[in-house]
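With one protein chain withheld, the remaining protein chains of the complex are depicted in position.
And then chain A:
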Amino acid sequence: MKPVVELKNLSKTIGSKKIIDSLNLSLYPGQITGFLGPNGAGKTTTIRMMVGLMKQTGGDVIIEGISLRDNFEEGLSKVGVIVENPEMYKFMSGYKNLVHFARMHKGVTKERIDEVIRQVGMQNRIHEKVGTYSLGMRQRLGLAQALLHRPKFLILDEPTNGLDPAGIREFRQYLRQIAETEGVSVFVSSHMLSEIELMCDRIAVIQNGKLIDIREMSETKESYYYIEATPLEKVKELLVNEGLAVEVFKNGFLVNAEQQQIPGIIRSFIAEGLEVFAVQPHKKTLEDEFLEMTGGGQIAESYAK
(Lines give C-alpha, C1' and ligand atoms only; values in the text may rest on other atoms or scores of the structure.)
Protein backbone atom coordinates (compact mmCIF):
# COMPACT_ATOMS: atom_id res chain seq x y z
CA MET A 1 0.00 0.00 0.00
CA LYS A 2 1.23 3.45 -0.82
CA PRO A 3 1.61 5.64 2.24
CA VAL A 4 -0.39 8.87 2.42
CA VAL A 5 2.14 10.59 4.62
CA GLU A 6 5.82 9.98 5.01
CA LEU A 7 8.10 11.60 7.51
CA LYS A 8 11.65 11.42 6.23
CA ASN A 9 14.46 12.08 8.67
CA LEU A 10 12.34 14.80 10.20
CA SER A 11 14.45 16.76 12.68
CA LYS A 12 14.11 19.83 14.79
CA THR A 13 16.98 21.46 16.59
CA ILE A 14 16.42 24.42 18.87
CA GLY A 15 19.68 25.98 19.92
CA SER A 16 21.98 23.02 20.40
CA LYS A 17 19.21 20.73 21.60
CA LYS A 18 17.80 18.10 19.30
CA ILE A 19 14.07 18.09 20.02
CA ILE A 20 13.26 15.69 17.21
CA ASP A 21 15.94 13.40 15.90
CA SER A 22 15.57 11.94 12.38
CA LEU A 23 12.05 10.67 12.61
CA ASN A 24 10.92 8.24 9.90
CA LEU A 25 7.30 7.21 9.76
CA SER A 26 4.77 6.21 7.11
CA LEU A 27 1.02 6.47 7.51
CA TYR A 28 -1.36 4.46 5.33
CA PRO A 29 -4.89 5.07 4.03
CA GLY A 30 -7.74 3.73 6.11
CA GLN A 31 -5.51 3.23 9.08
CA ILE A 32 -5.67 5.00 12.42
CA THR A 33 -2.24 5.44 13.92
CA GLY A 34 -1.80 6.43 17.52
CA PHE A 35 1.12 8.59 18.54
CA LEU A 36 2.32 8.04 22.06
CA GLY A 37 5.08 9.40 24.15
CA PRO A 38 5.74 10.80 27.59
CA ASN A 39 5.44 14.53 28.17
CA GLY A 40 8.21 16.41 26.44
CA ALA A 41 9.02 13.54 24.10
CA GLY A 42 8.32 15.69 21.07
CA LYS A 43 4.80 14.65 20.07
CA THR A 44 3.44 18.14 19.76
CA THR A 45 6.55 19.41 18.01
CA THR A 46 6.31 16.60 15.46
CA ILE A 47 2.66 17.33 14.82
CA ARG A 48 3.29 21.05 14.49
CA MET A 49 5.96 20.41 11.91
CA MET A 50 3.55 18.21 9.98
CA VAL A 51 0.92 20.95 9.75
CA GLY A 52 3.09 23.98 9.09
CA LEU A 53 3.02 25.61 12.51
CA MET A 54 6.74 24.95 12.95
CA LYS A 55 9.58 24.71 10.49
CA GLN A 56 11.70 21.60 10.50
CA THR A 57 15.45 22.02 10.68
CA GLY A 58 16.08 18.84 8.72
CA GLY A 59 14.26 16.20 6.72
CA ASP A 60 10.87 16.56 5.15
CA VAL A 61 7.18 15.77 5.39
CA ILE A 62 5.75 14.19 2.25
CA ILE A 63 1.98 14.19 1.79
CA GLU A 64 0.73 12.13 -1.15
CA GLY A 65 4.10 12.55 -2.80
CA ILE A 66 4.21 16.31 -2.29
CA SER A 67 6.92 17.75 -0.11
CA LEU A 68 5.66 20.36 2.35
CA ARG A 69 8.98 22.07 2.02
CA ASP A 70 8.64 22.59 -1.73
CA ASN A 71 4.92 23.02 -2.11
CA PHE A 72 3.33 23.94 1.17
CA GLU A 73 -0.05 24.97 -0.20
CA GLU A 74 -0.71 21.87 -2.26
CA GLY A 75 0.62 19.51 0.40
CA LEU A 76 -1.43 21.00 3.20
CA SER A 77 -4.60 21.13 1.11
CA LYS A 78 -4.95 17.38 1.73
CA VAL A 79 -4.63 17.66 5.49
CA GLY A 80 -7.30 18.25 8.10
CA VAL A 81 -6.06 19.41 11.46
CA ILE A 82 -7.35 19.58 15.01
CA VAL A 83 -4.62 20.90 17.25
CA GLU A 84 -5.54 20.50 20.91
CA ASN A 85 -8.69 22.36 21.85
CA PRO A 86 -10.12 23.76 18.66
CA GLU A 87 -10.19 27.48 19.37
CA MET A 88 -12.82 29.15 17.24
CA TYR A 89 -13.87 32.75 16.85
CA LYS A 90 -16.21 33.00 19.81
CA PHE A 91 -17.88 36.18 18.63
CA MET A 92 -19.15 34.52 15.45
CA SER A 93 -21.66 31.73 14.92
CA GLY A 94 -20.48 28.20 14.28
CA TYR A 95 -21.65 28.53 10.70
CA LYS A 96 -19.68 31.72 10.09
CA ASN A 97 -16.62 29.99 11.52
CA LEU A 98 -17.03 27.19 9.02
CA VAL A 99 -17.53 29.66 6.18
CA HIS A 100 -14.35 31.40 7.30
CA PHE A 101 -12.28 28.24 7.12
CA ALA A 102 -13.99 27.02 3.96
CA ARG A 103 -12.83 30.16 2.19
CA MET A 104 -9.26 29.22 2.93
CA HIS A 105 -9.58 25.99 0.95
CA LYS A 106 -10.29 25.52 -2.71
CA GLY A 107 -13.62 24.16 -3.83
CA VAL A 108 -15.59 23.88 -0.60
CA THR A 109 -19.20 24.56 -1.56
CA LYS A 110 -22.11 25.67 0.59
CA GLU A 111 -23.62 22.21 0.15
CA ARG A 112 -20.45 20.65 1.48
CA ILE A 113 -20.59 22.87 4.58
CA ASP A 114 -24.19 21.80 5.23
CA GLU A 115 -23.25 18.17 4.66
CA VAL A 116 -20.44 18.33 7.23
CA ILE A 117 -22.71 20.07 9.73
CA ARG A 118 -25.17 17.18 9.37
CA GLN A 119 -22.38 14.64 9.71
CA VAL A 120 -21.28 16.01 13.06
CA GLY A 121 -24.90 16.51 14.14
CA MET A 122 -24.84 20.25 14.73
CA GLN A 123 -27.78 21.39 12.59
CA ASN A 124 -29.75 22.75 15.51
CA ARG A 125 -27.21 25.11 16.98
CA ILE A 126 -24.92 25.96 14.12
CA HIS A 127 -26.22 29.54 13.87
CA GLU A 128 -25.56 30.33 17.51
CA LYS A 129 -22.41 32.05 18.66
CA VAL A 130 -19.51 29.73 19.43
CA GLY A 131 -19.14 31.49 22.79
CA THR A 132 -22.35 29.79 23.91
CA TYR A 133 -21.20 26.26 22.97
CA SER A 134 -20.18 23.59 25.42
CA LEU A 135 -16.77 21.98 25.05
CA GLY A 136 -18.34 18.98 23.36
CA MET A 137 -20.03 21.21 20.79
CA ARG A 138 -16.76 22.97 20.15
CA GLN A 139 -15.04 19.64 19.59
CA ARG A 140 -17.67 18.75 17.02
CA LEU A 141 -17.22 22.06 15.32
CA GLY A 142 -13.47 21.47 15.39
CA LEU A 143 -13.99 18.15 13.66
CA ALA A 144 -16.31 19.78 11.13
CA GLN A 145 -13.73 22.38 10.12
CA ALA A 146 -11.11 19.66 9.72
CA LEU A 147 -13.35 17.67 7.37
CA LEU A 148 -14.64 20.49 5.15
CA HIS A 149 -12.18 19.95 2.32
CA ARG A 150 -12.35 16.13 2.36
CA PRO A 151 -8.79 15.62 3.59
CA LYS A 152 -6.83 12.50 2.74
CA PHE A 153 -5.05 12.80 6.03
CA LEU A 154 -6.49 13.79 9.36
CA ILE A 155 -4.20 14.78 12.17
CA LEU A 156 -5.47 15.17 15.72
CA ASP A 157 -3.60 16.35 18.75
CA GLU A 158 -5.31 15.32 22.00
CA PRO A 159 -8.73 15.26 20.35
CA THR A 160 -10.78 13.84 23.20
CA ASN A 161 -9.64 16.32 25.83
CA GLY A 162 -12.69 17.42 27.73
CA LEU A 163 -15.20 15.09 26.09
CA ASP A 164 -17.52 13.01 28.24
CA PRO A 165 -17.46 9.20 27.87
CA ALA A 166 -20.40 9.18 25.48
CA GLY A 167 -18.78 11.92 23.44
CA ILE A 168 -15.48 10.06 23.31
CA ARG A 169 -17.19 6.91 22.15
CA GLU A 170 -19.10 8.72 19.45
CA PHE A 171 -15.94 10.47 18.34
CA ARG A 172 -14.09 7.18 18.16
CA GLN A 173 -16.78 5.57 16.05
CA TYR A 174 -16.87 8.55 13.80
CA LEU A 175 -13.13 8.45 13.21
CA ARG A 176 -13.28 4.75 12.49
CA GLN A 177 -16.07 5.35 10.01
CA ILE A 178 -14.30 8.03 7.98
CA ALA A 179 -11.08 6.06 8.02
CA GLU A 180 -12.84 3.03 6.59
CA THR A 181 -15.36 4.57 4.22
CA GLU A 182 -13.26 7.39 2.82
CA GLY A 183 -9.86 5.77 3.13
CA VAL A 184 -8.58 8.62 5.21
CA SER A 185 -5.34 8.11 7.07
CA VAL A 186 -5.70 9.27 10.67
CA PHE A 187 -2.93 10.21 13.05
CA VAL A 188 -3.91 10.73 16.70
CA SER A 189 -1.74 11.81 19.55
CA SER A 190 -3.07 11.29 23.01
CA HIS A 191 -2.08 10.73 26.60
CA MET A 192 -5.11 8.59 27.16
CA LEU A 193 -3.69 5.16 26.52
CA SER A 194 -6.93 3.24 26.93
CA GLU A 195 -8.38 5.59 24.38
CA ILE A 196 -5.60 4.93 21.89
CA GLU A 197 -5.91 1.22 22.51
CA LEU A 198 -9.57 1.24 21.54
CA MET A 199 -9.18 3.58 18.61
CA CYS A 200 -6.01 2.70 16.78
CA ASP A 201 -4.80 0.02 14.41
CA ARG A 202 -1.22 0.87 14.98
CA ILE A 203 0.82 2.84 17.44
CA ALA A 204 4.04 4.77 17.14
CA VAL A 205 5.94 5.52 20.31
CA ILE A 206 8.30 8.42 20.61
CA GLN A 207 10.74 9.19 23.37
CA ASN A 208 13.35 11.92 23.62
CA GLY A 209 12.68 12.88 20.05
CA LYS A 210 13.30 9.40 18.69
CA LEU A 211 10.82 6.90 17.42
CA ILE A 212 11.36 3.86 19.61
CA ASP A 213 8.63 1.53 18.46
CA ILE A 214 5.94 1.05 15.84
CA ARG A 215 3.56 -1.82 16.26
CA GLU A 216 0.31 -3.15 14.90
CA MET A 217 -2.40 -3.41 17.53
CA SER A 218 -3.94 -6.39 15.80
CA GLU A 219 -0.74 -8.41 16.14
CA THR A 220 -1.36 -11.50 18.23
CA LYS A 221 -0.29 -10.49 21.63
CA GLU A 222 2.34 -12.44 23.46
CA SER A 223 0.67 -14.44 26.16
CA TYR A 224 1.68 -13.93 29.73
CA TYR A 225 0.89 -15.89 32.86
CA TYR A 226 0.97 -14.75 36.42
CA ILE A 227 2.34 -17.37 38.78
CA GLU A 228 2.24 -17.06 42.53
CA ALA A 229 4.00 -19.77 44.51
CA THR A 230 6.53 -20.11 47.32
CA PRO A 231 9.41 -20.23 47.98
CA LEU A 232 10.18 -17.52 45.49
CA GLU A 233 13.83 -18.37 44.77
CA LYS A 234 12.94 -21.92 43.94
CA VAL A 235 10.11 -20.82 41.65
CA LYS A 236 12.39 -18.47 39.78
CA GLU A 237 15.06 -21.11 39.40
CA LEU A 238 12.58 -23.60 37.99
CA LEU A 239 11.09 -21.11 35.55
CA VAL A 240 14.49 -20.00 34.29
CA ASN A 241 15.45 -23.63 33.83
CA GLU A 242 12.37 -24.01 31.60
CA GLY A 243 13.89 -21.30 29.42
CA LEU A 244 11.24 -18.68 30.22
CA ALA A 245 11.63 -14.95 30.67
CA VAL A 246 10.74 -14.10 34.25
CA GLU A 247 9.53 -10.81 35.61
CA VAL A 248 8.70 -9.97 39.21
CA PHE A 249 5.08 -8.87 39.53
CA LYS A 250 3.17 -8.28 42.76
CA ASN A 251 3.79 -11.33 45.00
CA GLY A 252 4.82 -13.64 42.19
CA PHE A 253 6.20 -13.66 38.68
CA LEU A 254 5.07 -12.90 35.18
CA VAL A 255 6.23 -15.37 32.58
CA ASN A 256 6.04 -15.18 28.85
CA ALA A 257 4.74 -18.68 28.27
CA GLU A 258 2.42 -20.44 25.86
CA GLN A 259 -0.73 -22.09 27.05
CA GLN A 260 0.47 -25.66 26.42
CA GLN A 261 3.52 -25.14 28.65
CA ILE A 262 1.47 -24.33 31.71
CA PRO A 263 0.40 -27.86 32.84
CA GLY A 264 4.02 -29.00 32.62
CA ILE A 265 5.14 -26.08 34.73
CA ILE A 266 2.51 -26.80 37.38
CA ARG A 267 3.47 -30.49 37.43
CA SER A 268 7.10 -29.65 38.00
CA PHE A 269 6.12 -27.26 40.78
CA ILE A 270 4.14 -29.95 42.54
CA ALA A 271 6.91 -32.48 42.07
CA GLU A 272 9.34 -30.09 43.69
CA GLY A 273 6.94 -29.58 46.59
CA LEU A 274 6.26 -25.90 45.96
CA GLU A 275 3.12 -24.28 47.28
CA VAL A 276 1.14 -22.98 44.35
CA PHE A 277 -1.39 -20.18 45.08
CA ALA A 278 -2.31 -18.93 41.66
CA VAL A 279 -1.61 -19.49 38.00
CA GLN A 280 -3.61 -17.23 35.75
CA PRO A 281 -3.41 -15.71 32.27
CA HIS A 282 -2.26 -12.10 32.41
CA LYS A 283 -3.24 -9.49 29.83
CA LYS A 284 -0.72 -6.74 29.48
CA THR A 285 -2.46 -3.48 28.79
CA LEU A 286 -1.10 -0.86 26.48
CA GLU A 287 -0.27 1.12 29.57
CA ASP A 288 2.03 -1.62 30.83
CA GLU A 289 3.70 -1.91 27.50
CA PHE A 290 4.02 1.81 27.15
CA LEU A 291 5.59 2.26 30.54
CA GLU A 292 7.87 -0.66 29.84
CA MET A 293 9.00 0.80 26.54
CA THR A 294 9.58 4.26 27.83
CA GLY A 295 10.99 3.09 31.12
CA GLY A 296 8.73 5.40 33.05
CA GLY A 297 7.18 4.58 36.40
CA GLN A 298 8.04 1.91 38.90
CA ILE A 299 8.58 -1.15 36.80
CA ALA A 300 10.72 -3.85 38.37
CA GLU A 301 13.84 -5.02 36.64
CA SER A 302 12.90 -6.62 33.41
CA TYR A 303 14.44 -9.79 32.14
CA ALA A 304 12.33 -9.79 29.09
CA LYS A 305 13.33 -8.04 25.85
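Assume contacts are C-beta pairs under 8 Å (C-beta built on N, C-alpha and C of every residue); 3 or more make two chains touch, one makes a residue touch a chain; residues count from 1.
FYI, contacts and distances are computed from a predicted model.
Asks: What protein name does the UniProt record of the undisplayed chain give, "ABC transporter permease", "Molybdopterin-dependent oxidoreductase", "Fumarate reductase/succinate dehydrogenase flavoprotein subunit" or "Transmembrane transcriptional regulator (Anti-sigma factor RsiW)"?
Replies: UniProt lists the chain left out of the view as "ABC transporter permease".
Asks: Just one of A:Pro29, A:Gly59 or A:Pro86 touches the chain that is missing; which is it?
Replies: A:Pro86
Asks: From the list A:Ser26, A:Gln145, A:Thr160 or A:Gln207, pick the residue that touches the absent chain.
Replies: A:Gln145
Asks: Kindly note down the residues of chain A that lie in touch with the hidden chain.
Replies: Touching the chain left out of view, chain A contributes residues 48, 51-55, 72-77, 79, 81, 83-92, 96, 99-101, 103-106, 145.
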